[in-house]
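Excluded from the complex is one protein chain; the other protein chains are retained at their positions.
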Amino acid sequence: MKEKPWAGRFSEKTDTSVEAFTSSIQVDKRLYVHDIEGSSAHARMLAKAGIITDDDAAALIQGLGEIKREIERGKFVFDDKLEDIHMHVESALTQKLPKIAAKLHTARSRNDQVAVDVRLYLKEQIQLIIGHLKSFRRVIVKLAKANLEVIMPGYTHLQRAQPVLLSHHLMAYYEMFSRDAERFKDGLKRVDVNPLGSAALAGTTYPIEREFTTEQLHFARMSGNSIDAVSDRDFIMEFLAAASICMVHFSRMSEELILWSSSEFAFIELPDAFATGSSIMPQKKNPDVPELIRGKTGRVFGNLMALLTIMKALPLAYNRDMQEDKEPLFDTVDTLKACLEISIKMLPKITVKAERMAQAAQGGFLNATDLADYLVTKGLPFRDAHGCAGKAVGYALGCGKELHELSLEEMRTFSNLIGEDVFPFLTLEKMIERRKSHGGTAGRNVAAAVKAAEKALSETES
Amino acid sequence: MKEKPWAGRFSEKTDTSVEAFTSSIQVDKRLYVHDIEGSSAHARMLAKAGIITDDDAAALIQGLGEIKREIERGKFVFDDKLEDIHMHVESALTQKLPKIAAKLHTARSRNDQVAVDVRLYLKEQIQLIIGHLKSFRRVIVKLAKANLEVIMPGYTHLQRAQPVLLSHHLMAYYEMFSRDAERFKDGLKRVDVNPLGSAALAGTTYPIEREFTTEQLHFARMSGNSIDAVSDRDFIMEFLAAASICMVHFSRMSEELILWSSSEFAFIELPDAFATGSSIMPQKKNPDVPELIRGKTGRVFGNLMALLTIMKALPLAYNRDMQEDKEPLFDTVDTLKACLEISIKMLPKITVKAERMAQAAQGGFLNATDLADYLVTKGLPFRDAHGCAGKAVGYALGCGKELHELSLEEMRTFSNLIGEDVFPFLTLEKMIERRKSHGGTAGRNVAAAVKAAEKALSETES
Amino acid sequence: MKEKPWAGRFSEKTDTSVEAFTSSIQVDKRLYVHDIEGSSAHARMLAKAGIITDDDAAALIQGLGEIKREIERGKFVFDDKLEDIHMHVESALTQKLPKIAAKLHTARSRNDQVAVDVRLYLKEQIQLIIGHLKSFRRVIVKLAKANLEVIMPGYTHLQRAQPVLLSHHLMAYYEMFSRDAERFKDGLKRVDVNPLGSAALAGTTYPIEREFTTEQLHFARMSGNSIDAVSDRDFIMEFLAAASICMVHFSRMSEELILWSSSEFAFIELPDAFATGSSIMPQKKNPDVPELIRGKTGRVFGNLMALLTIMKALPLAYNRDMQEDKEPLFDTVDTLKACLEISIKMLPKITVKAERMAQAAQGGFLNATDLADYLVTKGLPFRDAHGCAGKAVGYALGCGKELHELSLEEMRTFSNLIGEDVFPFLTLEKMIERRKSHGGTAGRNVAAAVKAAEKALSETES
Partner (left out) sequence: MKEKPWAGRFSEKTDTSVEAFTSSIQVDKRLYVHDIEGSSAHARMLAKAGIITDDDAAALIQGLGEIKREIERGKFVFDDKLEDIHMHVESALTQKLPKIAAKLHTARSRNDQVAVDVRLYLKEQIQLIIGHLKSFRRVIVKLAKANLEVIMPGYTHLQRAQPVLLSHHLMAYYEMFSRDAERFKDGLKRVDVNPLGSAALAGTTYPIEREFTTEQLHFARMSGNSIDAVSDRDFIMEFLAAASICMVHFSRMSEELILWSSSEFAFIELPDAFATGSSIMPQKKNPDVPELIRGKTGRVFGNLMALLTIMKALPLAYNRDMQEDKEPLFDTVDTLKACLEISIKMLPKITVKAERMAQAAQGGFLNATDLADYLVTKGLPFRDAHGCAGKAVGYALGCGKELHELSLEEMRTFSNLIGEDVFPFLTLEKMIERRKSHGGTAGRNVAAAVKAAEKALSETES
């Protein structure tokens, strides 16, 4: 097939620079499996509906299968002249079956064909990503369980705030990545729709059976409006948005791993196998993996912004601009999977420096809130208790001491409600233990959360 | 309350320029209803749990109610010194109830308070938006029904492609805005979560009853991890992403209304009451409303990008950067609601110029595909038929005729399979009628789609 | 003036919801000074060109002056019905001068009028911003000078890398903000262009004198193509891009101020007057100002994205979408100025903890590169020296020592090229002093850089 399938009315050949400019084959060739899957289902349907013969359908399906194997074996030549994956497969099929290949294109258009391909692809990838998210959450939960009682400072404004369990902190990420999985699953409903049979934009005059291809391709349902079906890229935008939110979570976790790996925090050590050194500074051990994950947040946001921009103000139905949807999609899928895979490997190998964490939680007046709470238990209104604890902090700061290092006398200068029982009250362990409100950091809360997570992750559906 | 509630340890007063820079009251004062609602529920819970007395709770709730009424009557003074809505309410309450106001802040922090406020607000707003989307879809369906049989050219690449029914084209937008409603509804699940009781980040030491406030505030469930609860802004990002996709739809519809209002298309006329004129060109009637809607797409995309950027790489838990979440959120809610409201009013008043549409569908060889289909019914393979029809188009273009204006003899020079029956085959009505594949543009398909939509929209839940 | 100036051909009144939706007065009223300035220059020109009489011009200019003063005194009523600032001023002028006000609109349109207003406004604001940047750089240089010899660890990957002078680190920001000033100045060339006289889009039939208004309004030159002049918003996009890059610098500096204020780094202390406390945790001193600056990066990026989106694919010339340019512009101007102003105040009040910084620079093997360099001076190729120093670090890590705490014997196990002279070689001071390549951290380099900066900043033009 040297001639373009649409060359009929054209008196001039396509300029080769135009072929290069408009070709998408280097990008969309990865859709070959889905293109062939879609075409095979279409062929079966055409036969079932009596539009082509069973023999023709069988020949087409066999030919498509051969092409698939050729591509898999690297024996297939890709060429900008043939624009996209659909034309490549069709051209190869025409060489194999010069008489009947053309019949495959009955009752469909590239517009619905590419929509089918991308939906099949994305459905598969989202399922993979949900699977990866499950594995990653398992890793998080395992790390939380292994460090159930490790105490660290909880931060707000990057200032030490109150002591928390490391496991509680980790379980915050479990919550985030669980929401991501949910969000991808919700979006999947809008991916899992069969557009095949919408043809160019208006439907087709052939007596096709869309229920049949829907079933064959394992789609949950079929599209209800042909114009919408070929001009809809919502499902990709929604995926990119969910991926962007997931990357926000990755960027936050990465930021913390980087901070914690610094000499100043020194809360963790990354495994040698997951860090790199410096070509000039022999002592360096750089947290390259979290840095790169944090950096990759940019490309995913950029991909989302790219597609939103592309789709803005396009009139219905298909416009060639929409060809530009694939690179942001593929790049996001690849990035997200790579970040998940490397994190699944890296996280279990992190060395937690529990002593350093606990030591940090001892400093910085993390028990100031509890001193206020103590005063409330003695009858002071909260705001007054807060002010009183604030003054004690100011005093202690001046002496270079922590609150629990003050003497009872010193303490009592701030409130004579304070007694000996204040000291046990202000230990890290007691402070953690007391925060037993639902969702709080008390050990038994976290243990229960871990158990619940383990249960959720062991279920098939999740 | 002249002194900051946290002033205890500070030896220097806040610089007034800092007060102005950090204050959010001009933005977040709109949360006053939700702030007071959240505080009232908190007060009731504190009493139920025995943390404060029933009398105190009653006084607090009454005081809060008075403040709400003062704000509603415009009798409340907002002041940058008091930072945010929470401090304003608390300060006013302290003036009313100097002895007990402070007790309200027991077992909570501004971090969980603001999270509650925004979630209550957004939940309400999303429900409103879903309601608006329902009204708007009703308007679309009504317009489709009123123009059920109007024929227009369907476009791809902004080139006339095949005739379609205007009603079918409109129903494509019905599909888009239905998906928007679904997407908002899915996101709502992740908004409808009660963070109250997470306190600053670690939970609280008081024996609070989170189930009770959850129920009082009509939340579907409560958050499971206190650190996550105060640092999570996913639900806003997800809303902004759904709003961005919805604005893509609005921008596409606007683009078409603008095109259709041009002298060149002249498919519709906007009502005088929804257009504006020119101060210099007396003849102008400008489609300002759709133009502005299309333009407002920019601000919603920008708001999404703003929040993604804000959240990128923030360590847990709360950081002050997160205060910047409200303007993009509020602006998006306002923009989306305004676009919906004005569209609900405008769309029914559009004058459809059915004749012009039909006339346009007669030109531009929209029956070329059908000529190819005709040849397929006579036994030619599709690709060959396509080439043959392409040549006929080329010939007709040269003569300045449409395909149906060629004589039978002329026709037969392209294929002798062509007979007299080709002419009735190529009428607009027949072309439309034949596209009866599910989702195709045939009249009875569209009628069924309209009916199904009416049914869906009449149900309470949708 | 109750009737719209363009109402001639309209048979129906504008819907009030449309007035509210399309009105921009709440946003663009801040342009009143520039609108009046532009109108006054226009009136003068019309008289000079003999299009109106001198008396009419004088009356118009006086009337405009009165309106300006009314607005300044808060005695002017703004109303959505009158769409925008241009209509407000015109309407007020018509009340004052019912006979001649209408003449002012000769030979211009709102399209060139709004372009003039925004250009006058932005030119003024950019000059202010460049001035602020100069003040801010002065503050940076002063802080560098005051801490010229303070040693801190330089970081890459947030890992301690090599010792540097704090002053050198600060001067890196001087470079960034200097580039920002340059970039704003370059962009200013494309703002400083007079579009007045382009009328609606095609120029005007009146014998206007554009050189005169250009001169009167102090524009550097006038636009060369009327269609471009009314549809160009490049100068705003370019400003938003320059502002975004400037905010990147602010976000990086803020990140460091936040890190350095943490207990873990403890390199600086923010002044009490520029930090806030916690309503629940009495010990907290939060770096709210840098956090908010960092957060505001999001809104500026969002504003840029908003305008790019708005302008994408708009056909020439003016489209109403372009009305949406003002909010992102104004918000960016306000944000940038606020960040500069607060930083100019805050930075001088930061307490530098020089001892902590130096102590941090002692730890973490920051002299490893220098040990390698030492070995190179003894004849080892760099890569081998690097490997050797790396092994020494590994060994020292194992013993819990720093390199300079190893004995000479221990040292010599890694290379027998090492002698006693290694120890003075590895002191912080020597390491800094040796880095005297141009742009390096050696004290005399930094002192020279500070002096050069002072000189540059003292010049009128910069």
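Worth pointing out:
Residue numbering begins at 1 within each chain, and the chains themselves are lettered A, B and C in the order written.
Just so it is clear, a contact is a pair of C-beta atoms (placed from the backbone, for glycine too) under 8 Å apart; a residue touches a chain by one contact, two chains touch by 3 or more.
This one's a predicted model, so the numbers in the text were calculated from it and none came from an experiment.
Although one chain is not drawn, the whole complex shows that of B:Ile258, B:Leu316 or B:Leu329 it is B:Ile258 that touches it.
Summary of contacts with the chain left out: across A:Gly50, A:Gly298, A:Gly363 or A:Gly419, the touching residue is A:Gly298. When the whole complex is considered, the residue among C:Gln113, C:Asn286, C:Asn319 or C:Ser415 that touches the unshown chain is C:Asn319. Checked against the full complex, the one of C:Thr16, C:Thr53 or C:Asn225 touching the unshown chain is C:Asn225. Interface residues of chain B with the unshown chain, by the touch rule above, are 153, 156-162, 258-259, 261-265, 277-288, 291, 305, 308-309, 312-313, 360, 363-366, 368-369, 371-372, 386-387, 389-390, 392-393. Residues of chain A in touch with the missing chain: 4-15, 17-18, 21-22, 83, 105, 108-111, 199-200, 271-289, 291-292, 294-299, 301-310, 319-324, 327-328, 338, 341-342, 345. Take chain C: the residues that touch the chain left off the picture are 5-11, 99-103, 105-107, 111, 154-158, 161-164, 168-169, 171-176, 179, 182-183, 186, 189-190, 197-208, 210-211, 222-232, 234, 237-238, 241-242, 244-245, 248, 251-252, 254-256, 259, 294, 297, 301, 304-305, 308-309, 311-320, 369-370, 373, 376, 381-384, 386-391, 393-394, 397, 434-442, 445, 449.
Here is the rule we go by: only the chains that are shown with their structure count from here on.
In terms of their C-alpha centroids, the spacing between chain A and chain B amounts to 23 Å.
A separation of 33 Å divides the Cα centre of chain A from that of chain C. In chain A, the residues that reach two or more other chains under the touch definition are 156-158, 161-162, 259, 305, 308-309, 312-313, 369, 386-387, 389-390, 393.
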